[in-house]
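Right after this comes chain A.
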Amino acid sequence: MIEIKNLQKVYDVKRRQSFFHMTREKVVAVKDISMRIDKGQIVGLLGINGAGKTTTIKMLTTLIEPTNGTYSFDGIDAIANPDLVKRQINMIAGGERMIYWRLTAYENLWYYGQLYGIDNTLLKKRIEKLLQIVGLEDKADLPVETYSKGMKQRLQIARGLINDPKYIFLDEPTIGLDAVVTQDLHKEIRSLAKDQGKGILLTSHYLSEVEELCDYIYLVNKGELVIEGTKKELTDYVFARNRYVFSVRGMDKKIVCRLRDNLRMIDPESEVLFEDGSCTIISKAELSSAIAEFALKEKLVINELHKQEPSLEQAVIKLSKNLERKDTQIA
Partner candidate 1 sequence: MDLKVMWATMKKEFQIRLRAYPIDFMVGCILTSFYTTLGAYLMYHYFFRQNLASDFADLTGTSDYMSYAIVGSLLYLFVVRTCLNVSRRLITELREGTLESLMLAPFKRTSYFVGNMLLQTVMTFLETAIATVIGLFFGLRIHDFCLWKFVIATILSLYGFFGLSLILGCVMIYARDTYISQNTLFAAIFLVCGITFPKEYLPYSLQFLGNIIPVTDGLTLMRAAILGGMPSDRFCIIALRFFVLGSVYVISGLPLMKRLEIIALEKMEG
Partner candidate 2 sequence: MKYFIKVVLAESYKQHRNYFNNKMIYVSLFLWPLLSFLASYYSYKAFDLEESAISYINSGNILVFLLIGYMAMSFFRSVVQSAWRFSSERQSGTLEYIYLSPASRLAVLMGNALSSVFESSVVMLVFGILMIFYNRESLHANVVGLVVVMPIYVIMALLWGVFINACFLYSRDTDFLFTILEEPMEIFSGVKVPVMIFPGWAKLLSCIFPLTYALEALRQVTLNNSDLGTIKITVLISILIIVVLLAATLITIHIVEKHVRKTGNIILF
């Protein structure tokens, strides 16, 4: 089990004001994050850019040292023993970089295998098996530059498994991939956790990916945990609130007031926000027909009425704006 408690990272940034003058500034990348990853579990780490995701992953992979907090890795103090941890983890990042394009798939895996000091007989077997798992056994001896995006990504996965890690950090693994390849990868990731019992941390910009894969989700913003919980708990809170966009000809505050009164009869907690001549309605209840009926009754000409799928960005922005971490802790 990986467990971090109150992890914090403060960078000391030097800024050159002029040739002779240099000022030092403290930049807080991660303010306070606690989380845990169990074996066989897929944990999601969500956040908008600059939320502190990358720094958190780098601390978890021992690439950087936290300023404060504790990090226990299967009972080992990971901050004091980064080398012990490095043998048992690996990272898989999205994109086409991070592998040698002029080397073949086999050569790439062999090279990284040597860096982990794996015995050559064992390594050979493992490479063959991994290539088979990611479906590259036929192309193993072709240079990576001839591969498609999806193939390079699959090679990344094989590379990340070369030392048979107990824990894997997946940093936006499906970025830029098409739907079919993404589905295959999802299957792979799930099997790593469920069949092989590996602990996985996944970061992603795609809400659906996190929804589909993760057993437990952490949402960070500005270096702090905003909310955490199981998929069910989070969906109830963030994802299950419906958003409607509604506008009519000659929309004004009076109409909005009447609409609000009308909808509150169905869901007393519903919110109606009026901006730029159109309203956004947020509610747990299904309100499309009620809104349509309201327009009919008031003899209004509808310009726009549709249900909005909540995006991750919206959820994060809204949550970080409105909620204090302590109040929102569901788990």
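Following the convention adopted for this analysis, a contact is a pair of C-beta atoms (placed from the backbone, for glycine too) under 8 Å apart; a residue touches a chain by one contact, two chains touch by 3 or more; residues count from 1.
With respect to how the candidates were assembled, all candidates are chains of the complex that A comes from, given by their letters.
Since the model is a prediction, treat every value here as computed from it, not as a measurement.
One candidate from 1 or 2 touches chain A in this complex, that being 2. The residues of chain A lying in touch with candidate 2 in their complex are 9, 11-12, 55, 58, 61-65, 82-83, 86-87, 89-91, 93, 97-100, 102-103, 107, 110-117, 159, 163.
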